[in-house]
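Take this structure, written in structure tokens, and hold onto it; I'll ask about it next.
Every protein chain except one is present and positioned as in the full complex.
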Amino acid sequence: MKHQIPMLILSAVGTLLVVSVFVPSAQHWGEDATLYFDIIAVFAFFLGGGNLIRVHTEKVSHKSAGWIYSVVTLLGFGIMLVTGLFKIGNPNGIAGDLSKSGSYFQLLFQYVMSPLNSTMYALLAFYVASASYRAFRAKNTEATILLVAAFVILLGRTALGVLLTNWIPAQLSVLQIPNLAIWIMNAPNLAGQRAIMIGISLGVISMSLRLLLGIERTYLGGDS
Amino acid sequence: MIALLRVAKFVVSLCSLLFIVSFLPGQSVYSQDTASSVNNLPPITVKAYDTENDAGSSITVEWSDPGYWRREGFNGYRLSRKNVASGIEDSLDVLPTGHVLHEDRSVSDDSSYTYTLAVLINGANLTSTSTEVVRSSKQWFDNRLTWVLILGLIICGAVIYFIESAKRGTKLFLRRIAGLEAIDEAVGRATEMGRPILFIAGIQDMDDVQTIAGLTILGSIARTVAEYDTKINMPVCTSLVMTAARETIKHAYVTAGRPDAYNDDMVRYVTNEQFGFVAAVDGIMVRERPAACFLLGAFFAESLIMAETGNSIGAIQVAGTAMPAQLPFFVAACDYTLIGEELFAASAYLSGEPRQLGSLKGADVGKAIAMIVILVGVIATTIASAWNSESMLWIENLLRQMFSTG
Amino acid sequence: MGLIISIIVIGGGLLWILYLSIKGRDVDRRIVYLFVGTTVALAIIFRLEFGEVATPIVKSVFDKIENLPAGSKIVLSYDFDPAMAPEVNPMANAFIRHILEKKHRLYFMSLWATGQSLLSVSLDSVLKPEFPDAKYGVDYCNLGFKAGNEGVLNVVITNLRKMFPSDANGNSLDSLPMFKDVESLKDMDLLISIGGGKPGVKEWVLFAGDPGKVAMAGGSAAVSTPLLYPYWPKQLIGLLGGTKGAAEYEAELIKRYPRFKDKSMPALRMMGPQTMAHVVIIAFIVIGNIAYFRSRKKGEQS
Partner (left out) sequence: MTSKTAMRILMAIVALIFLFSWIIKSGSGVSDSTFTNVRDGFLITFAVFLTLSIFSFLYHDNPFYKFAESLYVGISAGYWMCYGFWSTVVGNFVPRASRSLSEFFHVPYQERADHILIYIPIIFGLILLTRLLPRIGWLSRWSLAFIIGTTAGLNLTRYLRSDFISQVSNSFIPLFVDWKGAGDFINHISLAADGQFIAILSNWVIFVGVMCGLVYFFFSKEHKGTFGVASRIGIWILMITFGASFGYTVMGRISLLVGRITFLFGDWLNIL
């Protein structure tokens, strides 16, 4: 029971959606299914929120290490939820666009969430630099090829590439670094991307089939 | 399989038959008196037919304008429809220059209709005679997808065939994947050092196949973890993944005979927001110092942050993703990387189950088909373009038609 | 002057790191971090700038918008978050300017929740002040965000009203004149997605542009640009890749419409720091490898 019914739901829904692609009057099933997924996903948000509250209140009530940060998390969560759900300060009231400028929700987004998000992302610039200094080493043929390609693209995307190689005559213009960068993007890069894409699509197809046939069912708690 | 193919073919021919029957164009001429002002132009032709490959309730009206639209004072075309049974006439729409067809989606499959088209020039209506009677209908198969269906059936058929033959005990050879052999080693090292392992299944929800692939690999890792009694730590960023991951790990512990050692807190929901999640994972890495990190699933920009942080705390890292943009960072900063399709294959490898392995062989058939078709296609295209060969052009067009997405 | 100071500081620093590396001493991560930060900061403070010319892949998008007849329907989708914004927001603003300048109809939407918030910033800072005559519901409108990723596209390519019964402000679509002849995205003349994650340009190609047979262009964060090359020029008519793509578009826009010259063109300005940072990263790769080969040689000798 515990395993047959989920398997049945999975296979039925999946097969139905595969068939629906080919039958014109059923083509909207795919749309409906995605709409349903979204609504279920909202319940998942609630589940997630519930878990977040549970984990952090537990930390606070047990006064476990770093509980003060859990208070911060809960506060942030509560404030955002209240301003968003009640659309506090929204010029158009309850009917207004959630992110209408002037609403507290948008203010919190602009001054708290947005700087946090972009700064986390900006850390990447530092990590990239550190990775290029320590990790990108010509350890073997493969790594060397990767490095050379990266090198050409890096140079080609800046004015430096033009400065360095614009003395090369038109007869050999592919050797000018900006042109070489474009060539790498259009030829070998395209070939590699394509091979990866075809491989992945087959991987996805065979994985989906394994799921539909009920061979792969770890995520449902196995087949015991 | 063959039976299915036959059904498909039958459906296709039935559809085409229906299509031909409904395709009865009506031609029309202007009535003499109103056309006198523009009598130097041939009459406009209008035809109406059931819209192809649809779910019914739609008729397409098509016309060809010999040049009225270039006249001074042209204001557009007015399309009218008459319900044959009830006699009700509706003016549908006025369409500006440039339009040569209109899809009328307000018809019922139960009624028949005729259409007339009027050219509006300086207030004068040059109305065509009406089209033949037409009725909309639904089609049961989308003709444009015949080849998609056939290719799909071949690939899926191959996968199923090899699954079946593996079930019957046929031995299958599979090449080794370096990253997979490292998994046991990594878990072993974490046990020796008495430190936890960290598992990240990407930042997508369960509607991404990569996440599912990550979780199936988690299944095998969790089994080893349960046996060795190592600590596993898995922050997740959606609660559906949390639910699935808990089921997965719990099952592994039950299989290993240690259900009491399982604990829901092994999997923690953090937040759906990408960098909120990254910030938390970074914190966990630095504070808990896992001995091994597994990054298997769909990753975006966070790949480098996680891989670099993992690298800086000296953890063994096994990564895998089908996001090509993130692969260079994994290749550089992790000890082992599963590239693209290898991620999907990994779960089958690790299960060791013959049926799963059979499906990999099936996917290889797909690759073989792709290679053969590309080879033939390239040869045909080359010869067709360089030496103008008619027969090669025919082959090229056939292949392009087969491999068009409809 | 600024250039000279920058070169001295950066060059000196690099030489020092090279010296340390050759000596076999470990250069702390934090020194690397500090160095990158300084380089970018110097370039920003001294406003180093380099000229840009549009490459064909960018030019083709520009020409498409330029050559569509006035009143054409263009969708501009904000599929990004604040983190990607410095890279792709300039593209969005350049598109808004160009599209409204050519008197096309502009339909905004977003597949990212965060996109909608950024969109309202764009509306307030670019569209409303620079095009005061543009009327909501006639010249432009905001459909807002809808959850469901590519699922949304799956629906709107056949039926727009099913997903968007109303616009972001709660107006029924039928009350807005610009939706009169729009049943689905198939009725559009050009779709533009600006993004960098998932869903992004790729999903737009696969679920909207391809199945609907509508011309499709994209602007994408640099990281996902290489993935999109296989779609050009058939499935994508053109593509703006990262800051460089945005800067090229801005340069082309200024060339054709000099009235935008005094408007802020952030991508063009960002190319200076960009170039400097590239140089530094290239230098790091070189230094890292020199150190690596030296240590390997030493290892072989001993």
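To keep things simple, chains are lettered A, B and C as they appear, and every chain counts its residues starting from 1.
As a working rule, a residue touches a chain if its C-beta (ideal position, glycine included) is under 8 Å from a C-beta of that chain, and two chains touch if they have at least 3 such contacts.
Nothing here was measured: the structure is a model prediction, and the numbers come from that model.
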**Study point:** Neighbouring shown chains of the undisplayed chain, as defined at the top
**Key:** A, B, C
Check your understanding: Which of these touches the unseen chain: B:54, B:104 or B:247?
Key -> B:247
**Study point:** Which residue of C:73, C:98 or C:278 touches the chain not shown here
**Key:** C:278
Study note, to complete from the structure: Residues on chain B facing the left-out chain by the touch rule are 147-148, 151-152, 155-156, 172-175, 206-209, 212, 240, 243-244, 247, 270-273, 275-276, 279-280, 282-283, 286-287, 324-325, 327-329, 331-332, 339-342, 345, 360-361, 363-364, 366-367, 370-371, 373-375, 377-378, 380-382, 384-387, 396, 399-400, 403-406
Exercise for review: Name, in rising order, the residues on chain C that touch the hidden chain in the full complex.
Suggested key: 30, 33, 36-37, 40-41, 44-45, 47, 83-87, 113, 144-148, 163, 165-166, 170, 172, 196, 206, 210, 221-223, 225-227, 230, 234-235, 241-244, 270, 273-274, 277-278, 281
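One rule holds in what follows: only the chains that are shown with their structure count from here on.
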Exercise for review: Could you please state the distance in Å, as a whole number, between where the Cα atoms of chain A are centred and where those of chain C are centred?
Suggested key: 17
Review point. Out of chain A, which residues touch more than one other chain, so two or more?
Key: 27-28, 37, 41, 113, 117, 120-121, 128, 130, 136, 150, 193
Exercise for review: Enumerate the residues of chain C that touch no fewer than two other chains.
Suggested key: 29, 81, 83, 226-227
Practice item. Could you pull out which chain B residues touch chain C in their complex? Key: 105, 204, 207, 274-275, 298, 300-301, 312, 324-325, 405
Point to revise | Touching residues (chain side chain A, partner chain C) in the complex | key: 27-28, 30-31, 34-35, 37-38, 41-42, 92, 95-101, 106, 109-110, 113-115, 117-118, 120-122, 125-126, 128-130, 132-134, 136-139, 147, 150-151, 154-155, 157-160, 182, 185-186, 189-190, 193-194, 197
Revision key, fill the gap. Per the touch rule above, chain C residues touching chain A in the complex are 27, 29, 32-33, 35-37, 40, 50-51, 55, 81-86, 114, 116-117, 120-121, 124, 142, 144, 147-148, 150-152, 154-155, 158-159, 162, 168-170, 226-227, 229-230, 244, 271, 274-275, 277-282, 284-285, 287-289, 292-293
